[in-house]
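Here the complex is missing one protein chain, while the rest keep their positions.
Should a chain be cited, it is by its letter among A and B, assigned in written order, with residues numbered from 1 in that chain.
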Amino acid sequence: MDPLIFLSLVIFLPTLGAIGLLAFNSKAVDAMRFYSLIVTIVTLLLTFQMWTEFNPDIAGLQAGGKAIDAANPVSAEWISGWKINYSLGYDGISLPLVLLTSFISVFACMASWSIKKLHKGYFILFLLLESGMLGVFLSLDFFLFYVFWEVMLLPMYFLIGIWGGPRKEYAAIKFFLYTLAGSVLMLIAMLMFYFAGDTFSLPELAQLGQGRHPSGATMDNWSQLTAFTLLFIGFAIKIPTFPFHTWLPDAHVEAPTPISMILAGVLLKMGGYGILRIAFPLCPHGAHVAANWLVAIGVISIIYGAFAALAQTDFKRLVAYSSVSHMGYVVLGMGVWQISQDGSFDHWSMGMNGAMFQMLGHGVSSAGMFFMVGVIYDRVHHRDLNQFGGLAGKMPLYAGLSAGLFFAGLGLPGLCGFIGEIFVVLSAWNKSAVLAIVAAGGVILTAGYILWTMQRVFLGPEYKGPHGEEITPINAREATVGFVLLATAILLGVYPSIMFDMMRGSMALLVESLEQGYQVAEQAVNGTASLTK
Amino acid sequence: MFSNLLEQLIAETTLTSLCHFVPELALSATIVVLLLLRLCWSIDRWIPAYVTALAGALVALGFSGFQLLNLLDGRGELSSARVEVNGGETSLRVASDVQTVRIVSGASDEVAINPGEIIVTVSGGDGAASVGAVLTFLNGDAAQKTLKESGQRLCAVMLAGSAETKLPKDGISATLESHQHFGGLLVFDQFGAFVRGLLALFLVLMIALTVLTGIPDAEDGPDFYTLLFGATIGMMLMASANHLLIFFLGIEMASVPSYVMVGFLKGRRESSEAAFKYVVYGAGAAGVMLYGISLLCGLLGTASIPEVSVQLGAMLSGDGFSTAEARTALLAVLMVFVGLAFKLSLVPFHFWCPDAFEGASAEVAGFLSVASKGAAFALLVRFSLALTGGIEVASDTLAGVGVAIGVIAALTVTFGNLAAYGQSNIKRLLAYSTIAHAGYMLMAVSALIVIQAAGSGVAGFDVAGNSERCVEGLLFYLFVYLFMNLGAFAVVALIRNETFSEDIDSYNGIGWECPVLCSCMAICMFSLVGLPPFGGFWGKLVIFASLFQAGHIHWFLWVLLVIAGLNTVFSLFYYVRVLKAMFIRPRAEGARRVDILPSMGNYALLIAIPVLLLGLLPNSVTELARTVSRALFE
Partner (left out) sequence: MTEIPLNSVLWVGAILFVCGVICMTTKRNGIGVLMGVELVLNGANINFVAFSRYGKLGLDGQVIALFVIVLAAAEAAVAIAIALNFYNNHLTIDVDQGDTLRG
């Protein structure tokens, strides 16, 4: 099949499913649930097909097993007067995230059984959200990326605002406002790039920023720095890093369980993906200048998130802050731009690969953690950590699965969280030993709050909180979700090559092109011939 | 002698001028028919007024659409030469039934254009050699050509059929003559035709809405539609104005029926108060504007807008005018802007807007917020181009005028958005939103003025392209604004018929009782914020892009860009508040169940789906806006 059509199908199958849902009777709740589940599973199968077609030897962008270049442009004209095209494609950076998206969506859909009202609207919005997420990861045109990025906000607002917890209205509007503010900054940067390069195509803009655009045009250093700052703030709000993270605890806590899973599992990764796909390649000089700031922000996020999590008494809020902390590793890994002693990019590559893997691992483990919190919340309708206890006795399977998933969040070796953290911390050592030690200290704090939480919730002789009689053992649906997520976490932990093989080539290409782009920019400032337009 | 005069008058008007203004004529005829039907045998008891009104509006829409298409294709008397510079190559596209291409070198002011002919002016370089080069190229074409040479001019090169001929890039430009009618009072060009088509389309949708909501009732029907049509004719005149008299008359003709329409619900106290405030403000602003026009006309010695442009250019470069006169002229221009600012409800002349909207019925408020803004912006664009068109070198005074307008735009947007926060009445909220959107559109005009005034002073700046982008953004924004604002007001009107309330709190929980209507409201609200994938986003993007480019000339426009972005974020809060009430809040206890007929839902979908389509596929409309805006600059 024509790769453009295939990729469009992957993106828009959930939308078609949502349109199909309109025909359902509002009272046919189970029919709608299974229908949505089938739609998400079919999307997952389609993304597996993408995986089989993926050619790891092609480091750059590809689709359908062939590289994307002038001979094989996977795009269609959209707004020709502005040179906006409908371009799709993926590489080793976006494919794992696409797989993560469809994977988590299946399990979020399975978790959606706990939604109690207005099911039709819920599943329509849920499927539209999945389309938006897939579109963000697959689009290669800046405008298309922006449209999908913003399109996600609309269903999210309603999903949090209608089916959320007690403070849902506040959380939903806060989420919307923060993200929109970041998006407007991104819009200004997008305009800067369009007028510098007369194109919206991300590969071409990357050429522009790295000084190897065929027409000889470049972005001068000042513009690059401005654009990078604007873009970074926009993406940092999404990741979220300190100090733009304040929307996250509210949104995560008030959102219903499946939406929290998607929020933590996928949406946060979009910030990181945006930096890798857009902010870094398009502004290499700006990125280099800001690299130290990135490292600092990453470390602060790690420590701040961990300390904040330690102080929480709300179970879900604790997991939310742990997300802030874990995503700090991502930012740290991306910022360790430093050539190693032997002149190679090995440590930096390790950091980038680690950051990428951390995104995947955190996606799985945090989705799992939120799901487990949701399981117990569905039963006892509270999340107060001080009123839990003794759940291991009443719900043994649940306790076991939760233990596994929480250990994955902790970064226990053998599970997915460890790989990302260790690579990031090791690469940080090359950049600055002090910061690496501080980051490693974050691991200890993480262990602290997670183990303490597990002790408070699962261990202990008896359950002293409200609704004790509602605690029933985990049912088959919930157990399935838990098992599969835990199995994935273990798989990623013991066999990380399954992901690393995918991303290695593209990461290496990214790292090399960034360094070359920076060299070109430096030469333009200090060197002989000026290449700027 | 009289018979000669009469014959000349009839020949000129009926053959050319009237043909171009058929939509206005159709609307006038409909007014006459409406009144006749009422007077003669009370036929309006059997044929409701809206039938006549709808028929007349559809006829006007058909004609204006037909004329716009004609203009775009280049059929009819208007020439269609468009010279595109494409990476160093010039190409000349000739429409299918254009018979003659006249190539003229040297000065071309006195060249008269004949029907079915286009003129290609060759300037720069070696005139004769360039023309020769052109002819060499054309000679190579398979079509048959005849050459006649007389002195410096080469004429009558005939090309049969449609031909796209590549010409060498040697300073070739094409002139696009627009027709002035009625002694230079009105102008008929693509820009005017586009705005006119927009107004006609809006009129049709508006009448459909009044049929659905049942305002006006049967005996007031002819009156209401007469006023509506009269206002629309005035607005169409505003869009085609070429003379300061029509400038004033058009504004007045659009405003006076609006005064009455605001107060149309005679029994309501708020309506009468709103109409009274509106008429007092409006008449005052019009008077001030007229005084300004009188001073401007008198000082410059002409009332025709193109000549005003020339004289202003002379005045700014200092020849023939004293500084006292220049200062008075500036004062006069300011007073004219006061009148336009009132019509556009810009700060600080916006006070009538919330009251008028709250007092009027939702349909009339919708009409005021879209149609009068659209026509006023068209007029403002023409006036701004007249201001800046006559200068040859970059003028800092005029750039300062542009920046001042930008300051007003920033104030308007910020004030509109902030004041909307505290509103509990949906119509007042939409009134403040209208004020804010007028501010966004004004930013495009401010960028236009700055680019036109001082663009030539910046090296490597594409003045024409960026000016076109400003107007393109404004026109696209107007187009999508028509739908999204009308959609919002239509939903308000339809819900008001069921709940008898316009408080936002009365909307609690309605979303799940009439999902179609409220989804359309959601689409319109999100589009008003400027979120993809809706049309409002593309409109804002083009305006932001034009602000960004104009910022290269004057840094203030970058500040304006940031203000616009911030305000987009601010505005989210109050638009979403409406949706929050509809979807998130639970329905009040014992509230009346809202039943919306399928026809109403279909109408709302008819308005909301274009908003979505314009966001997903803006290409055709944005290209149309671009083509139309080119007509202003040639």
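We adopt the following convention: contacts are C-beta pairs under 8 Å (C-beta built on N, C-alpha and C of every residue); 3 or more make two chains touch, one makes a residue touch a chain.
It should be emphasised that the depicted structure is a prediction, and the values quoted were computed from it without experimental measurement.
Visitor: Give me the visible chains that the unshown chain touches, in label order.
Guide: B
Visitor: Of the residues B:236, B:293 or B:413, which one touches the chain left out of the display?
Guide: B:293
Visitor: Out of B:17, B:213 or B:302, which touches the unshown chain?
Guide: Answering carefully, the residue with contact to the hidden chain is B:302.
Visitor: Looking at B:280, B:393, B:458 or B:597, which makes contact with the chain not pictured?
Guide: B:280
Visitor: Contact with the hidden chain only, please: which chain B residues?
Guide: Against the missing chain, chain B presents residues 244-245, 248-249, 252, 256, 259-260, 263, 266-270, 272-277, 279-280, 283-284, 286-288, 290-291, 293-295, 297-299, 301-303, 351, 354-355, 358-359.
We adopt the following convention: only the chains that are shown with their structure count from here on.
Visitor: Report, in whole Å, the distance between the mean C-alpha point of chain A and the mean C-alpha point of chain B.
Guide: Roughly 44 Å, centre to centre.
Visitor: Across the complex, what residues on chain B touch chain A?
Guide: 512, 515, 526, 531-533, 537, 541, 544-545, 548-549, 561-562, 565-566, 568-569, 572-573, 576, 580, 583-584, 617-619, 622-623, 626
Visitor: Quick one: in the complex, what on chain A touches chain B?
Guide: Checking each residue of chain A against chain B gives 78-82, 118, 121, 146-147, 150-151, 153-154, 157-158, 161-162, 168-169, 172-173, 176-177, 180-181, 184-185, 187-188, 191-192, 194-195.
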